[in-house]
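Excluded from the complex is one protein chain; the other protein chains are retained at their positions.
Presenting chain A:
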Amino acid sequence: MTDTPQKTSSGGLNKAHVAQFMARQGILVAFILFIIVFTMANPRFLAVDNILGVIRSSTIIGVMALGVTFVVISGNLDLSVGSMMSFSTIVVLDLHDKLGPLLAIPAMFGMTMCLGAFIGFLVGYLRLNSLIVTLGMLSAIHGLTLTYSGGKNMDIADKEGTWFDVFGQGVVFGLPVPILIFGLLALVLGLLLARTPFGRQVYAVGGNGTAATFSGIRRARVVFLCYLMSSFCVAFAGMLQASRSMGSQNTVGQGLELEVLAAVILGGASLMGGSGAIYKTVIGVLILGFIQNGLLLVGLEFYVQFVVTWVIIILAVWLDVAAKRGKLWSPIA
């Protein structure tokens, strides 16, 4: 009588262990295999300049992913980052010629963070569904950007006589500035999330909102600050984008929200909230960047990435869910 439940429980544990291992290391194992295959296909894949190139081109997605990590850990979603980045890119380019870079950058940060504060108010204080709110804001901010720019592309008139290009194109100590900014931001935000009371509150709210409320955490305020953080990072990304290209279309950030989310999920943050970390997100960003780069290097069109990203997102989330319930397949009949 006593043996039977023990047997079943140990069997279940075993399966859970396998699932747990797959969830933790499955993506990493797949990624290492991927690197080996693609290096054999094209040795240039692991050359230093290619690696630096990949990291550099991942910085814009990466910077946004840092902010979205906060939102996801707090148990919400942000689908508006792509169109918000279009907004901040267009605004900073426009203001650059009107006010000069020194005033344009803080002004753009202010405007972008107003949008973030608005979303934070809706999701945090009014407790609206974050998926639908940010989907609505995706459309609303897109309209705002088009209205602001009058539908035209923005360009900096005098590209030679400004120091604004330093953020996107400069090199310090042999390292491209965007990589330095990304690294520094990741370090600061990583410490904020892992080492401060605020960071612990973010995990608590995402893990169990009701329990967090009962233990005296002001849930609405934490969610609000997460969205503010997300928009702060988006403003950084917009600045990098504007400074790199010195001119931009209205739709520069379109669709990036999905890549950002893919990077965060790949890093192992659970979309149900409560788990994830900045360093994991950085790893997710790099995995995504190398996969995209590898596909391009073997000569596939850019849109093959879409299909690959689709498969990757589903696999990553599936592994996460499977590890939580200890079974690969859903028990729904």
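Basically, a residue touches a chain if its C-beta (ideal position, glycine included) is under 8 Å from a C-beta of that chain, and two chains touch if they have at least 3 such contacts; residues count from 1.
Rule of thumb we're sticking to: contacts and distances are computed from a predicted model.
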UniProt name of the unshown chain, from "DNA polymerase IV", "PEGA domain-containing protein", "ABC transporter ATP-binding protein" or "Autoinducer 2 import system permease protein LsrD"? "Autoinducer 2 import system permease protein LsrD"
Out of A:Ile35, A:Leu99 or A:Val317, point to the residue that touches the absent chain in the complete complex. A:Val317
Selected from A:Leu28, A:Leu102, A:Ile132 or A:Val166 as touching the chain missing from the view: A:Ile132
Omitted-chain footprint on chain A covers residues 122, 126-129, 131-133, 135-144, 146-147, 151, 210, 213, 218-220, 255, 258, 261-262, 271, 301, 303-311, 313-314, 317-318, 321-322, 325, 329-333
